[in-house]
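Heads up, one of the protein chains got dropped from this complex, but the rest are sitting where they should.
The block that comes next holds chain A.
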Amino acid sequence: MEEGNKIPKSASSRLCCRCNERKPALKRPKTLEQICRKCFYEVFEEEIHQVIVGNQLFKAGERVAIGASGGKDSTVLAYVMSELNRRHNYGLDLFLLSVDEGITGYRDDSLETVKRNEVQYGLPLKIVSYKELYGWTMDEIVKVIGLKNNCTFCGVFRRQALDRGAAYLKVDKLVTGHNADDIAETVLLNILRGDVARLSRCTSITTGEDGPIPRCKPFKYTYEKEIVMYAYFKKLDYFSTECIYSPNAYRGFAREFIKDLERIR
């Protein structure tokens, strides 16, 4: 239960629970601790490092593609992976891999962000497009199938597109920015649909080991709020808008439900 006491904004009667020196900047959703910016950066990065090491996600010398959409998760992922790779000598060759589904007013803008990320983080970028791979953009597909089940089509195409891009880059692994909130939604989604097969697979941190390119999710235990706060405080460049076809997606219901649950925690 959340504490009811009001903390006078100017008085700062509480200090960061980690360093006990600085004023707290946020309340961590993961632990409900009040933490200052500096300590937040440290725990955020260290926890992700521990997830990477503890789950043996990578081996030295591997080429790794970061699925980058220009959105909050993938931008922070690229930044943190870059940083940790340097700091802890993972010995990885990192790349940015982007998928252009051909969604006007959504993807074209976010790709500009990834192009900036390429420069900002010094990571080579490869963009694969549905049009080139399949001869169809999502806009063209939606014109034919209507506004239902768009994510189903797009998701299948995207996975293939990422595999093809990864093969082009000759990478050993693909990482994506799926966070704890995303996975919680997926679990709920699969329960609601009775998709037992997916339910059994959807929380694995690494998937596709028997396929062309294994994929892993270093942000599996990272809360979305913390990713956004990290990006905000660090002033990371990312693009945010909802895909124009997403309002019809079933996932939206799962998301709303989980957010409501979190609020009454």
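Side notes on the structure shown:
We take it that contacts are C-beta pairs under 8 Å (C-beta built on N, C-alpha and C of every residue); 3 or more make two chains touch, one makes a residue touch a chain; residues count from 1.
Operating definition for what follows: contacts and distances are computed from a predicted model.
Looking at the choices "Vacuolar protein sorting-associated protein 33A", "Ubiquitin-related modifier 1 homolog", "Calcium and integrin-binding family member 2" or "DNA topoisomerase (ATP-hydrolyzing)", the name in the UniProt record of the chain not drawn here is "Ubiquitin-related modifier 1 homolog". Only one residue in the set A:44, A:157 or A:239 touches the chain that does not appear here, and it is A:239. When the whole complex is considered, the residue among A:30, A:115 or A:225 that touches the unshown chain is A:225.
Along chain A, the points of touch with the absent chain fall at residues 2, 6-10, 14, 23-27, 34, 69, 71-74, 106, 109, 177-179, 182, 224-225, 227-229, 232-233, 235, 238-243, 246, 255-256, 259-260, 262-263.
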